[in-house]
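One chain of protein is taken out of this complex; the other chains stay put.
We just call them A, B and C in the order they show up, numbering each chain from 1.
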């Protein structure tokens, strides 16, 4: 029957993303689900995590008794360092971001367009006092942007669009989208479905997507 | 009699410059006579010397048995460090220069104009392969530029000019000129003589100077 | 003898004028010069332009400075955020000007200020609202935005150790904006958790050389607050 499928949980989604990150990549993980990805990379796979406040080589959350109050990530969560980690100042850290040195940045999103445009910082064209943070720098700087978000809003509004309606974070930056329903590449020909949750019919996915989808 | 005066020696000139550098100043010393100035600052007067290859807090030349092959100044002379010194990379070092953090830079010169223009890197408008080095950065960056040079060339050509004829290092940067004959401020009203070698009549100094001189 | 230590926060803050641009380092309360911000509130200067990563959170520090009506303009990358209550109040009644800047651009503008670079092009913000009203140019196929350097009349810094020359090292993620803020201030004031003898900070260790520092006050304020989210 048509309803016999389940969306991925946040944890399953994070694990799905982590599965695609090979050893040796330098990766920045944005706020929200992306942060969970770090916990899903097997410890023996050396993936080097960058945090834009000035850390290369971030480790997982500390045991409570080993918490270092001076060591947080860009989401202000207490973290640890891996052996081999280092600190840098904020300008050098964003120089690293903008300079194209990250293999991957995983960002949360509000909307992604079929041309790769990303909107993830403001839901209003007229809100003049939002939070920009570092997302714009990451979106223009990393070699690959993967966006992780729910496929639609809670009220069912579509998020994979022909064109974004929210203010852009960057143009044409998104290479891949991981939603709770599917993994979708952004290509020259638009959205291409790479994977879906088991049992989800293509037309049901398309019904939840504004822009046309192609099958891989 | 009119000839009863002697030019300052290179050493005397360096000492004359050093005398005017107060404790606590951050100073860069260019190639040539300026380098000698460092040796003339009394050791108990804390003047912090910068070298543009990436040292803040340079000390004098080492004793031969204590020479560190990895430690040179921008003139490629082996130097020492004062207690409190630090290293930085070349971009940070020139950021320090350009950013206006040096209280003083003492440079050699070929020509200085009464509007403060300095020419110290090329004697030809058509030589396309000269050495620029860091002089242009220093000339635009330091809070004060003092130029040290012989008052005329060996063949008697004048060097304190209405306008420079050699290619400029920077426009309007020179605040003071120390020559082997006089100390001359560059002011809104042109050259003002602050000091001369003992016994040198004003008209003899003027005769060796292209631009008009004023007495302080 | 060069000795940049002053005896009190009040002495450290002396001479800051109304209308000054004040850079405040720190990220997420780590490496934030809280004692100096409190000192600035005490000192009384007003009509300030404050440059800080956020518009403050809660009711202390930069938030309190804004809440007391002392800030004419804030330049930041996070305005509205969890806990930006005082900013919201003041902004809602039109009593503060806001300049929003992407975080990396904010860092680079401050770095440019210290390094004598008056303006630079950056791809960050190209094709977005951030580019609106700014000069843009296509470089290597990407829209880049011309951004201006930021310098402070005053820079407020928190360091882990300082010596009498003003040489500084930072602790862990407390480094963040501190080195670039230190370099971009005309009057750079540092609160240091620990005092080092000259020479204890080795040439390789020193992150901020004393040339960037004007005054240091010893403030052993201890660890930043632990936040469990």
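Heads up, the rule we're going with is that a residue touches a chain if its C-beta (ideal position, glycine included) is under 8 Å from a C-beta of that chain, and two chains touch if they have at least 3 such contacts.
It should be emphasised that the depicted structure is a prediction, and the values quoted were computed from it without experimental measurement.
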| item | value |
| --- | --- |
| Visible contact partners (per top-of-document touch definition) of the missing chain | A, B, C |
| Touch criterion as defined above, residue of A:46, A:150 or A:204 at the omitted chain | A:46 |
| Contacting the left-out chain in the complete assembly, out of C:10, C:95, C:139 or C:227 | C:139 |
| Option from A:14, A:74, A:96 or A:211 whose C-beta touches the chain left out | A:96 |
| Residues of chain B in contact with the chain not shown | 51-55, 67-72, 75-78, 87-91, 93-95, 97-98, 122, 125, 127-137, 140-141, 167-171 |
| Touch residues of chain C, complete complex, unshown partner | 108, 112, 115-123, 139-140, 142, 144, 169, 172, 203-205 |
| Hidden partner chain, residues of chain A it touches | 23-24, 26, 46, 48, 50, 56-57, 81, 83-88, 91-92, 94-102, 140-141 |
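In the analysis below, only the chains that are shown with their structure count from here on.
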| item | value |
| --- | --- |
| Intersection of the contact lists for chain A and chain C | none |
| Chain whose average C-alpha position is farthest from chain A's own | B |
| Inter-chain centre distance, chain A versus chain C - centres from mean C-alpha coordinates, in Å | 29 |
| Residue numbers of chain C (touch at least two other chains) | 111 |
| Interface hub residues of chain B, defined as touching at least two other chains | none |
